[in-house]
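In this view, the complex is presented without one of its protein chains, the others remaining in place.
Right, chain A next:
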Amino acid sequence: MATPVLDNPLRAGLRIGRTPEPCTMVIFGASGDLTSRKLVPALYNLARERRLPGGFSVVGFARRDWSDDYFRDLLREAVNANSRSGPVDPELWASFAQGIQYHRGSFDEADAYTSLAERLAAIDAERGTGGNRVFYLATPPDAYPTIVAQLGAHGLAHSNGWTRIIIEKPFGHDLASAQALNAEVLSVFREDQVYRIDHYLGKETVQNILIFRFANGIFEPIWNRSHIDHVQITVAETIGVEDRGGYYDTSGALRDMIQNHLMQLLCLVAMEPPSLYDADAVRDEKVKVLRAVRPLSVNDTVRGQYGPGSANGLPVRGYREEKGVSPASQTETYVALKLFIDNWRWAGVPFYLRSGKRLPRRVSEIAIQFKAAPTMIFADTPLNDLDPNVLAIKIQPDEGISLKFSSKTPGQPQIRPVTMDFRYGASFGVTSPEAYERLLLDCMLGDGTLFTRRDEVETSWALLTPILQAWAEGPPQPFPNYEAGSWGPAAADEFIARDGRSWRRL
C-alpha cells in the first residue's frame, strides 16, 4: 500500500518536492563499500538540500565491533571522500550524525534482530520516526534470504508506520534463483514494500528518455518500424573487474549488465506511452516490451573476453590474470546480441545490444537509426553515400541528445552529415544529483516507478536464462578473443556486418 500523499496545504507552489516522513533507514552491510561510497554520501546530500525531514535516522548493521562514534567518524570521512558536494559542512554533519547509530550483529543471529527491534522503537520515541522504516540490503547477495527471514520472524516486516525494503543487485543469477528469491522476499513483504534497485534508472538522463519521448510531440509519430531501421544500445566500460574478480567470474557481462541495465534501457526506448506517470502504469508497459521480445537464440549473440592490452596508454593484464579469476575462465566480459520485439510498433526492427569491459571509452548511449531517404534527387550524390539520420541519446559521460542529418557543404554541391547537439550539462548549469539520491528519496516517498517489479526481473531472466544454459552446455570458447582497450571481438563486427549494418563508432 502506497502512503497516501499528505494534504499539506503549505506544499502548493513550493519549488521542491515533498519531503518524506521521518523514518529510520537500516543499512545491512554498513561496513561495506557501497555504504561508504554511495549510500551515506547520497543521504548526506539529500539532507544538505533539505530533502530529508528532521528526525531522519540511520542504523548501520554489520559484524565489526564498532562504536557509534567510530562509525560516524568513518562515515564522515567517507562523505568527505565521495560526496559530489565536497567535504562536509561541519554544522550540518553534526546535526545529521546525531541520527546515526551502529548496530553490531551477524545476519543469522536472532538476538541481533531482537535488539534491533528495541533500538528502532527507541528511535521512534526519541526522534519521532513514527515506525517508518527502510531496510537496505547492501550485503553479499547470499545474505538476502537470511535477513529477510529474520526480519519476518522478528515482526519487523510491518509496523505502525510504513516499512520498505531495498534490495541491491544482483537479483538472482538466473530465472530459477530470481524466482526463489522473489518467493522468499514475498513470503515476508508485500510487493509494494519491495524496492529492487537498478541504479541506471536513477540517472537523470535515463529518466529523460521518457520525457524526451512523451513530452515532445514530434518524435513519437516516427518512433516505429515505418521510420526506424534499427536501434543500438551500448554500455561500454573502460575498467576491468577491479577487485570484484571473484564475484564477477561467477557472473559475467550478460548477468551483470545486460539482464538489468541494458534491458531497462531497451524497455524505456521501446515501451508504449503509459496512461499516466505512475509506478504501476509505467512498469506495466515495460513488462509488455519484455514479454514481446522474441525468444533469443545463441546464434544471435557474440561473447568475448579481454586478454592483455592497454587502458589509457598503460599496459593492463588480461581477464584470466585478474585477482580471483580462474586462469581457464570461460566467463564473458563482452556480449553483443540482437533481438526483436514482436509487436505492431517494432516488428522486424532489430535491436542490437552490446556491453563490455576494457573497451576504449566509457560510454552509454542509445542510437536510433532511421531509414534512408527513399530516393535520391541530388544527382551528384549516390544514395548509399548518405549517412542515415541518427538520433543518439547519450547517457554517460556527456549526457545529451544529438541528431545527425544531411546538409549542404558551403559553396560545393556536396552533401555532408552534420550533428545537432543538445548537451544536458551545457543547457542546465546545475549538477545532476547522483542516481542513489533520487532512488533513496523515491523509496522514502513510496514511489516505486524507478525500481524494478517482480515480473520485470523474472521476465528479463526468462529471456536470458536459455542463453546462459546454451553457453554453459556449448563448447569452450577460444578466450581471450579481444585485446583490452579494443572495441571487442572481431566476431561482433562480423555479426552485425552480416545484416549489412555496423556498430556506431563511439
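The rule is short, and it goes like this: a contact is a pair of C-beta atoms (placed from the backbone, for glycine too) under 8 Å apart; a residue touches a chain by one contact, two chains touch by 3 or more; residues count from 1.
Simple rule for what comes next: contacts and distances are computed from a predicted model.
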Undepicted complex member, UniProt protein name, chosen from "Glucose-6-phosphate dehydrogenase", "Cytochrome oxidase subunit III", "Tryptophan synthase beta chain" or "Putative ABC transport system permease protein": "Glucose-6-phosphate dehydrogenase"
Touch list for chain A against the chain that is not drawn: 6-16, 18-22, 47-50, 53-55, 89, 91-92, 94-96, 125-128, 130, 398, 421, 423, 425-430
